[in-house]
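Report on the structure given below.
Note that one protein chain is taken out, while the other chains of the complex remain in position.
By written order: A and B. Residues from 1 in each chain.
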Amino acid sequence: MDTNDQFSKQVKSGTNIQENKKRYETLMDKVCLMAGVVTGILQLESTYGFLAFLITYLFTILLYVIGICGGHPGLFYENTISDLLFDNFTRELMGFIMAWTFSFALIG
Amino acid sequence: MLADLWSMLLSGGVATATAGAVAELTLDPQLKYWVLLPISVVMILTGILRQQVSVLIGSGVKGQPRVKNTEAQYMMKAQVLLGNGSNISDESFQERKEYLSKTLASGKYVARSKAAKPGETVNPFNDPGTADAMMSMAKGNMASFIPQTIIMWWVNHFFAGFVLMKLPFPLTLRFKEMLQSGVMTADLDVRWVSAISWYFISVLGLDPVFNLLTSENTDNQLGMMQTQTPQGTDMVSQPAQVESQMKALANDLTIAQHECCFDNVEARVLRMYN
Partner (left out) sequence: MSFLSKAIQYIAIIVILHSGFSSYEFHQTAKQLSLDSISNVIALPIDIKYEAIAGLLLFIISVFVSFEKIEYYSLRRQEGHSIETLSQGQYLKYITLNKATDRDNMINSDPTGDVSYTPNMVHIHEKRKQMRDWIQKQQETS
């Protein structure tokens, strides 16, 4: 029997998608800026600093998916991987580098 | 003693620059307090000021003549019917389709100003709506790039010619020209940079900071965005263009295929809860 599959996919609420993304972005901003400051305090250089960023970033995503999304990020984000992992990456990396350079210069 | 130290450092720098290691320079700690911090504070404050100014000079909701509204809303109606038509039954869709394609094709609701004769094109720069739109665009651009230019000039003018800080990560030699502008040492490692590079890093990295500083307003902005989107001013204002657009929409409507979402809805619901 023909079931018109084009209509069986769920309709999404645009505002809620935006709000969830915004909340995630704010959380990541806080964490990555602070991670940058701490990396500068530890005076980590080049590769170690970027490793520190990657570890913090992935750890935070893990905590977010388990703690806030309750293990089901698909309920709150459309494209889980790109929304949580890739969309904010450059932005957070630049914020991290700025905070890192700042505290590195202040302390060193 | 100082001269000794400097010569040692510099010779060390020259020797090690080729080997790839980094020479240590001893910088005056006052540089941090009188260059690094002021630039950061000024950039953050300017960013906040820019946001406030862009709110102030941003145009509010503008009214337009009723005929314009009718025109825009009839076109939107056709687009909405094309997009969401599957939510209504077949008869309703056919009825709306016939009516809308007839009205749009006849050009009944094209807003014609009384002064312009049909077939005559109006100079778009005389139209107040277009002028306003262009003005607000220009203002938005100015609000974003004037402060940038001023700060860059300020940094370049007052803080040029000395090494400010050491970057925690290595860069390729290509950055030397940009990041060490005004420092007259050919062999200095690229990691030692001048004030302008802190400006560049701040420009790239301050987005998260602004987000945190102004996060109280974000909920409002989301709401405002929603209410403003349907008001979007279309740049098309020439009656001839509008008429041709309406004709195209009418054509689209007449050939539109309709598929109702209520067809076989039982089967889908049963499958969903199986």
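In this section, a residue touches a chain if its C-beta (ideal position, glycine included) is under 8 Å from a C-beta of that chain, and two chains touch if they have at least 3 such contacts.
Note that the structure is a prediction, hence the values are computed from the model and not measured.
**Q** Of A:60, A:88 or A:101, which one is in contact with the hidden chain?
**A** A:60
**Q** Can you name the residues of chain A that touch the chain not displayed here?
**A** On the chain A side, contact with the omitted chain comes from 10-13, 16-17, 19-20, 23, 27, 30-31, 34-35, 37-38, 41-43, 56, 59-60, 63-64, 67-70, 75-78, 103, 106-108.
Just so it is clear, only the chains that are shown with their structure count from here on.
**Q** Find the geometric centre of each of chain A and chain B from their Cα atoms only, then give the gap between the two centres in Å, rounded to an integer.
**A** 21
**Q** Looking at the complex, which residues from chain B come into contact with chain A?
**A** 32, 36, 40, 86, 164-170, 198, 201-202, 204-209, 211-212, 215, 218-219, 222, 226, 259, 261, 263-265, 267-268, 271-272
**Q** Write out the stretch or stretches of chain A touching chain B in their complex.
**A** Against chain B, chain A makes touches at 1-4, 6-8, 15, 18-19, 22, 25-26, 28-30, 32-33, 39-40, 43-46, 49-50, 91-92, 94-102, 104-106, 108.
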